[in-house]
Structure formats: C-alpha cells, structure tokens
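Only a single protein chain was left out; the remaining protein chains are all shown in position.
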Amino acid sequence: MTNRTLYDLRAVEKSFVKGKERITVFSDLNMSIAEGDFLAIMGPSGSGKTTLLNLLGGVDQPTGGEVWFDDARVDTLSENELAQWRANNIGFIFQFYNLMPMLNAARNVELPLLLTNLSKKQRKQSVDTALELVGLADRAKHMPSEMSGGQQQRVAVARAIISDPKLLLCDEPTGDLDRKTADEILEMLQLLNREFGKTIVMVTHDPEAAKYAKRTLHLDKGEFVEKDLAS
Amino acid sequence: MRKLFSVLGKIYRYLWLIITSPVWLPFWCIGWLSEKIGLSNWIADATMGSGAYLVYKNLTRKPLRLFLTVFATFIAFLIFGTITAFQVAFDSGVELSADDRLVTVNKINFTQPLPISYVNKVKAVEGVSGVVHMNWFGGYYQDPRQQVLTFAVDQEAMLDVYDEIIITEEEASSWKQNRQGIIVGKSIADTHGWKVGDRIPLSSNIFSQRDGNSTWEFDVEAVYTGADAQTDTNGVYIHYKYFNETQSFGGDYIGWMGVRTTDTNLNEQVIKAIDDMFINSPFETETVPEKAFNKAFLEQIGDIGLILGSVVVAAFFIILVIVGNSMVLSVRERTGEIGVMKTLGFKSMRIFRMVLGESLLVALVGGGLGILASYGVTGMINSVPNPLPTLVLNSNVITTAFAYVAALGLITGIIPAVSALRLNIITALTRT
Partner (left out) sequence: MTGIFSQIWAVIIMNIRSLPRRLWMSLAAIFAISVVVAVLLSFLSMVKGFQQTLEGTGSEDVAIVTRSGSRSELNSSMGRDTVNIITTAPGIAKNADGAPVYSAELYVIVDGIKRSSGTEANLPMRGISLDGFALRDQVSIVEGRVFVPGTNEIIVGAGVLREFDGFELGKQIRFGKTSWTVVGVFSTGGSAFESELWADARTIQSQFQRGSSFQTVRIRLDETGNVDGMLKMVEDDPRLILDVETEASFFAEQGEAMNAIITFGWVISIVMSLGALAGALNTMYTSVSSRAAEIATLRAIGFSNTSAFFGTLAESIVLSLLGGVLGALVSYSFMDGLSASTMGSNFTQVVFTFALTPELFQNGILLALFIGVVGGFFPAWRAARLPVAIAFQRGN
C-alpha cells in the first residue's frame, strides 16, 4: 500500500545565531511523511525535536533546503501565506493545552473556524460535531478552569481537528497527564488516524506514548535514527 | 491579630460591594438577565465571527483593571466636556456679537465720558440705522458685593439696537413709558427672585442722588430672555433720564454709544465718519466693531483659553499614560495566547486590529460616559443661579470629543498592537 507523500523535507538545514556563535540544529535533514502516517519522534532534549515540529508546522523556516507539502513548496511562503496555509492544513496540540482561558469550550473549539467563511449556523454544527467526537458535548459551556487536564486536552484536540486539517502536530500531548488520561488521549489520536485518515506527527519523550504510533523516529543531535515499531 | 484582619476583611469586602453597588449592580443585572434569556449567547454568536467577541472577552479578563482604565478615561472626558463648555461660553460673548453693531467710546478709555450731544450727530451719519447711548451705573443689590450689571440707556432706542433682548410688545411699551421702569435678564432675576411688578432697590457704586442717598428704586417691567441660549441675561436696563435727573454729578454725559449700521459692508465707513467728526475735540472718540470690543475686553482678563486648554491637555496626558501602560501590560501578559492564535492561522494583521479594537472600545466607553456626565454637570451648573453664561455642549464640542476618543484609542493601542503584530510565534510559545 503506497500512500502518497504528504510531507517532504529535502536537505533541510536549520541554524541560528546565538551571541557570537552559529548553532546548527539540522545540516542535511531528509524526511518523508506519507499520508495517513502516525509518526512519533523521540529524542533527548537539545536534539531538535521542537525545532523540527516548528518547521513542520510552518512556524519556523529552514535556512537551507526545501520543504514540500502536498506537492507545493512551503519554505518560500510569506508570513501571511503561511498563516493561511496553517489554517487550512495543520492542527496543533500542545503539552499545556493552550486554550484561551476566557472562552468556554465551545468557543475555544470554534476559534479556527473564524478564519473560514462558514456561517454562524455551520460553525455551530461543526463545533457540536467536534465536541461529540471527543466526548465533551455536555461540557460545551464550561470554562477551561472548570475542567481537568484531560478534558482540556480533549477540547484542544477538538480545536485541532475542526477545520479538517490534513496534518496534526502534537508537542508532548500527554506530558502533563496521568497514565489513564494519557491513554485516552492517545487512543483518540489513533482513532483520528485510523478512522479519519489524519496524518499525525507526535513529539514525545514517553516510550509508552510512542507505542501508539505506527513508527518512531529517534532524533539525536539533528540526525535521524529510525526504529520501526513493527520490528 | 490575624483574626481581626480576617473579620475586618470580610466586613470591608461586603461593605465595599454595597457602597459601590449603584455602579456595578445595573451591569450585573443586565448581564444576569441577558444570560437567562439567551441574549448574551446570541450577542456572542453575532460578534464571534468578526472577532469582536474576542476583543470583548480579552478586555473583561481583569474586571478591576478594565474598570480603572475606563474610569480614568471617563474622568478625562468629563473634564474635557465641561471645560470646553466653559470655553465656548466665554467665547460666546464674542461669537454672538452682532456684525452690524459698533461701539463708540471715549478715545482715552471707555471709562471716560462723552457728551450727550454727540448722540444726534452720530445718528445723522450715513449708514447708521440706530444709536443708543448707555451709561455704566455701577449697580449693586443690597450689598456692595452683590454687583448687578446695570446700564442707564435711551429707552426708546435700546431694544431696536440690541434686538437680542426679547420681551413682549406690551412689556416694551410699558417700560418705555415708566421712568422708573427696569427690565431685568432672566439669569439675574432668578438669582434674586425678581418678578414683573416687583419694586426693587438698586444702589450705585459711583453715583449718588441729590440728597446723598445712593439707592434708586425701580419697577420691574419685564424679565427678558436672550435670542440665543447663550445670550447673556445678567444685565438690567434703566432709563437714562431718570438716572440723569436724580444723580448729583456727571450730568449730561454718557458712557458710550451702541451704533447699528444698515449694512455690515458700511462698518468701516461709519467708523471713520464718526471718529473723524470728533477729532481734536475735548472728547475724541474711538469706534470699533462690537466683536472686537468684546474680544479685547476678555483678553484683559487673561488668556483664559490657554489656561483651560492646558488643564484639558494635562488631563489627557494623564489618561494617555495610564491607559497606554495598561494596554501594553495586558498584551504582554497574553503573549502565549497570541502565539497560539498565530499558530492556528490568525494573520498578524488581524491580531493587530483586535488589540486596537480593545483600546478603541475602552476609549469609546469611557469617553462616551464622560461626555454624558459632562451634560449632567453643565446642566447642574446651569440650573443654579450664577453669573456665568449658559454652558452648552454644542455639536462642535461633541464632534471634537469623539475625534479625541478615536485618537486616544489609537494612541493607547498602537504600541501593544504593533508588538502583538510583530510577535514571533516561537518566542511567544517558549515564554513561560
């Protein structure tokens, strides 16, 4: 089964200047992500996981090489174009949920839809569907402060999928949750991957979490060591 | 000690809430009610799409801070509205001067007299439609400290030349016929409770009667109003003849003349004609348009405009600094969230506009309330009898006020808006 390549990093280089030094994170990174893939990226701190995720999310731009998403170049887009691109294609899930504290769950989930042309009614429908999916329909009017960590993360997941993005990027999504809740979230991610065909890239330091992914890549000092789960 | 603190604290907390309840209670009630009937949800839905709901939610995160910044803005615009009304009132004396009226005074100074014979000579000048001679009486009512602006005039010509004095035909004719008649302005009448038909005593700082007494008695024939809301109604007018016959010195002299021209274009010509007539006589004259005369008079008091203007500028500076700072702080506290919004795909420009929206909203609410309050304050001042002209917030003032509201909103919001615009996502998300 060959799925088409969704994401292609070709000879990507990323470095930045800190004081007088030039620090290179990646010097010749090559990476392919197929559509429908569920990829876990593990590695020690300083290995460049976060930078990689930022590059994948269009939050950061490489200093060299090419980034191809869905047969279009991403690294040449302007900041505004990137914003639009992110809105259309990417869903983010953060370690600390990053919900807007002053909005209730439904409004938080609705946020990405403000970037579309959907009507009020259509937005409401989408929000209801998304909250149903993550099992929080009854907590639609609750504020983040009134919810547990696990519930907040589920709201975050709902927010991440509501625009139906092709790619979900997760930065330590279970880092702040207990084992049981973490499992629930990971199962949800698996569901999204298997049933809905979402491509997921998850950065994690937890090997148990990595098990939920289809394959794991290890990153060390800016280079990959691949480790297939199946083997 | 600790127990005392906590008990006091409890009392304080509730006492404070009770005292300030007139302020927050209406808002709370409205909020509760709209929540109940689903209005707030409907409003939220309506405003969500444009981002206005987010603006509102961001502002109300820290209600106390919002209240303080709105309050500071409110104060500044209350000051602006009230003081500008004062300025307009002072200027009105000049603005409302008739363009076709001149004032002829003694060239040395307007306190020096002119002979009454000049009146007919001025009447004969081409372009003159009416002349009324006037004397400053230096009047006071009961106490020398209670000054009353009293003018002894030619009663036949007075109302024709100064047609902004409004009384009925009957009252006018009654006054003209009564030597001891006096017409009083509404403002001064209200202050002292004078009504038509009263017999009032007025004394003079300057003049005294033949018998040494400096008090004259008058019959109130009319209480006049002004043609414009801001026309001064603090003056009273008596017959020159009554005053002249009874007072003990300075006979047959007048103070100045009010001259009406047939056409404003003839003003220059009439001025020259009048003054030329009396050059080299013992009483040389100086004739100026009424507007110029009033303006010069005001300028003698000092640059009131400058003083009042400085106060307003000072007030605006204060809130600019306070509100501006508040905005910068509140945006800085939200860098994480702004970063998240950007990752979601919100363009930087949109976030820029949202921050500006916040500062504009604060300015609008605070400023709007401040202007409303200045209506109240000026209304209160107007209702109490006082020597000031009527304070009016005309459309000019209101327009200027809202221009300042917009300016304030923009200035206080621009710095935080720009910093939100330029906020780098990675920096924002990695900040603790």
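A few remarks follow.
Chains: A and B, in written order; residue numbering restarts at 1 for each.
Here is the rule we go by: a contact is a pair of C-beta atoms (placed from the backbone, for glycine too) under 8 Å apart; a residue touches a chain by one contact, two chains touch by 3 or more.
Everything numeric in this text was worked out from a predicted model, so none of it was measured.
The chain we do not see here touches B in the full complex.
Touching the chain that is not shown, out of B:V23, B:I206 or B:A406: B:I206 (per the contact rule at the top). Interface note for the absent chain: among B:V103, B:V132 or B:I319, the touching residue is B:I319. One of B:I19, B:I37, B:L64 or B:V384 touches the chain omitted from the figure, and that residue is B:L64. Looking at B:R61, B:K107 or B:R179, the residue that reaches the missing chain in the full complex is B:K107.
Residue positions on chain B in contact with the hidden chain: 1-2, 5-6, 9, 12, 64-65, 68-69, 71-72, 75-76, 78-79, 83, 106-109, 111-112, 138, 140, 144-145, 203-206, 208, 212, 214, 249, 280, 282-284, 295-296, 299-303, 310-311, 314-315, 317-319, 321-322, 324-326, 328-329, 432, in rising order.
Heads up, the rule we're going with is that only the chains that are shown with their structure count from here on.
Chain centres here are Cα means. That of chain A falls 62 Å from that of chain B.
Residues of chain A that touch chain B in their complex: 54, 57, 59-60, 79-80, 83-88, 90, 92, 94, 98, 100-103, 107, 110-112, 114-115, 120, 123-124, 159. Residues of chain B touching chain A in their complex: 44-46, 48-49, 51, 53-54, 57-58, 60-61, 336-337, 340-349, 425-426, 429.
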